[in-house]
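Of the protein chains in this complex, one is absent; all others appear in place.
Naming follows writing order (A and B), and every chain is counted from residue 1.
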Amino acid sequence: MKRYSAFAIAREAARYHEGWERAWTSPTPKKKYDVVIVGAGGHGLSTAYYLGKNFGITNVAIIEKGWLGGGNTGRNTTIIRSNYLQDPSAAIYEKARSLYETMSQDLNYNVMFSPRGVMMLAQTQAEIRGYERTAHANALQGVKTEFISPAKVKELVPIINLDGPRYPVLGALWQERAGTARHDAVAWGYARACSAMGMDIIQKCEVTGVRQEGGNVKGVSTTKGEIDCDKMAIVVAGNSGSLAEMGGFRLPMESVALQALVSEPIKPCMDVVVMANTVHGYMSQSDKGEMVIGGGTDGFNNYTQRGSFHHVEETVRALVETFPIVSRLKMLRQWGGIVDVTGDRSPIISKTPLGNTFINAGWGTGGFKSIPGSGWAMAELVAKGEPGPLAAEFGMDRFTEGRFIDESVAAGVAH
Amino acid sequence: MLILECPYCGVMADETDLHGDGEAHLKRFGPGSSDDDFEGYLFMRKNPKGVHFERWRHASGCGKFFHAARNTMTLEVYGTYLAQTLEPPKAIIDAVKAKHPEWEGYK
Partner (left out) sequence: MSTRLASGGRLIDRSKVKNFTFNGKKMQGYEGDTLAAALLGTGQTLVGRSFKYHRPRGILASGAEEPNALVNMGTGGRFEPNQRVTTTELFDGLTATSQNHWPSLEFDVGVVNNYVSRFLPAGFYYKTFMFPRAGWKHVFEPIVRQSAGLGQVPTEGDVDRYEHFYHHTDVLIVGGGVAGLAAAMAAGQSGKSVLLMEQTAHWGGRAPVDGGTIDGKNCGTWVDETVAALEAMDNVTLRIRTMGSGVYDHGYALGYERVADHTPGDGRPRHRLWRIRAQQIVTATGAIERTLSFAGNDIPGVMLASAVRDYVVNWGVSVGDRTVVVTNNDDAYRTALALKGAGLDVPVILDARPEATGPLAEAARAAGIRVEAGKAIAKVHGGKKVTGVSICAQVGEGAALEEIKCDAVAMSGGWSPVVHLWSHCGGKLIWDEAHAHFRPDPDRAPTSHDGKGFVITAGAASGAMSLADVLTDGDAAGKSAVTAVGGEASKAVAPKSDAEETQPMAAVWIMPQGAGPKKRMKMWLDFQNDVKVSDVQLAAREGYESVEHTKRYTTLGMATDQGKLSNINGLAVLSDALNQEIPTTGTTTFRPPYTPISLGAIAGEARAEIFQPIRRTPMHEWHEEQGAYMEPVGHWRRPYTYPRKGESHAEAVNREVLNTRERLGLLDASTLGKLIVKGADAGKFLDMMYTNMMSNLAVGKCRYGLMCSENGFLSDDGVVARIDEDTWLCHTTSGGADRIHGHMEEWLQCEWWDWNVYVANVTEQLAQVAVVGPNARKLLEKLGGMDVSKETLPFMQWKDGTLGGFEARVYRISFSGELSYEIAVPASQGRAFWDKLHEAGEEFGAMAYGTEALHIMRAEKGFIMIGDETDGTVIPQDLGLNWAISKKKEDFIGKRAHTRTHMADPERWKLVGLETLDGSVLPDGAYAQGDGENANGQKVVIGRVTSTYYSPTLKKGIAMGLVLHGPDRMGEVISFPTVDGTNTVIKARICDPVFYDKDGEKQNV
């Protein structure tokens, strides 16, 4: 892999950029791999990357039905934060956040992690108490957050309307080292690094069946032929149910649409990410200048990657109320993604009833921010066959035991 | 922006008047049931890509709960029917089969 740098750009400019090599190869699948990862989104690619980096396992294929990073990795609102309430969540999201801090350097690919700060507005007494609780929990979890006053909110976000007659801003939970990153770059950076380690990323290859022998996975049938493997990792948000069905097991999960939108770009006016859960909306400004806006999930099972417009209305209404200056901006584009939501709205990183088969799913609305932590934990599970401490609490058995990881306690919309 | 016909009041109801309530025809398991059955009842979901039977409430209308057979890939609605049934009625099953002869059936 040729390293990227300003020098490399200057060198290539001299030959009209005709000398750049492929960021990742386009191989035909081998007969057999140590590990087959189904799904080349952020989670699948980071799982592969840490399998190689942390465990030296590089005989790995990452199989992708469409194009890499084309699912939720490429259609989220790019927020990264770890101010979660429950210990297992805070641990994995903070691991992810800390890996984002050095990701550009680790991958030699600028993912533009921008620790610009995320604030979650408290607009009711109950929300104040909830966020004060989170701040206390975070302090002991090693997650740096603080509950800040309305005056401090205004100082950080001059365009906010503190005194909305309906829901005044009473304070906020502030995580200074939270922020955003360039979503596509995360997938591309991991893909390039995996490819450089000799892994095969096989795009436009759909898994059509899972072959098993003696209760263990033996391989997968795909549109590009049969591929054998010793272990399989299923990392396919929005399609987890189908893959589980092929593997012969069920999941405590439903798939729903989550929508987002961007405005036309304007000059910088908001340096931080603001989330307003009482009114159901959140907003940040991308480096291009677009206001990036999201809200809650739609209310029915859906695989169309389209949502219902009234949810967009609700979200925009909330943001026009919170940030009056955005009223005359225009919505440039709206879109939807399909998220898998589990019974407690927390993810699953787990062994499955099928031997040597592991699943990483159910990130709901929190997938992007967790990518490196999720991959780190998943790689350990796949490599060792047992979960490490990060994944330990996210097993599927928790639904039998009634041992939930419920974050809805602290957040109405979770992003 | 779905529209579903409320089988009670006959209104073609807009999604904004409705409240989705997840998978229909879940069999309740109470005290004495096995862990597997109880977990299945509370959490395991078919979540199909395709024909789905689900519960809705005409929340801003007559307030009644009803069931719909709907396709999660195309959003086609094959029919709606009363909630007071343990399984989809034959007419609904037939309507689905008419459109999808290859459909494997409700179970």
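Operating definition for what follows: a residue touches a chain if its C-beta (ideal position, glycine included) is under 8 Å from a C-beta of that chain, and two chains touch if they have at least 3 such contacts.
No experiment lies behind these values; they were computed from the predicted model shown.
Undergrad: I'm checking contacts with the chain that's been left out. Which of A:D34, A:D184, A:E206 or A:E245 qualifies?
TA: A:D184
Undergrad: Which parts of chain A face the unshown chain closely enough to count as touching?
TA: Touching the missing chain: residues 4-6, 8-10, 13, 16-18, 20-26, 66-70, 74, 87-88, 90-91, 95, 101-102, 104-105, 108-110, 112-116, 123-126, 128-137, 139-142, 146-147, 159, 161, 164-167, 182, 184-185, 188-189, 203, 263-269, 278-279, 285, 287-289, 304, 306, 308-309, 312-313, 316-317, 319-321, 324-335, 389-390, 392, 398, 400-404, 406, 408-409.
Undergrad: Over the whole complex, note the residues of chain B touching the chain we left out.
TA: Interface with the chain not displayed, on the chain B side: 1-4, 14, 19, 21, 28-33, 35, 38, 42, 55, 57, 59, 63-65, 74-77, 83-84, 99.
Heads up, the rule we're going with is that only the chains that are shown with their structure count from here on.
Undergrad: On a C-alpha centroid basis, what's the spacing between chain A and chain B, in Å?
TA: Each chain's C-alpha centroid was found; their separation is 30 Å.
Undergrad: State the interface residues of chain A toward chain B in the complex, per the touch definition above.
TA: Within the complex, chain A contacts chain B at residues 239, 241-242, 250-255, 299-304, 308-310, 342-343, 399-400.
Undergrad: What part of chain B is in contact with chain A in the complex they form?
TA: The touching residues are 1-2, 15-16, 19-20, 22-23, 35-36, 39-40, 42-49, 52, 54, 70, 72-75.
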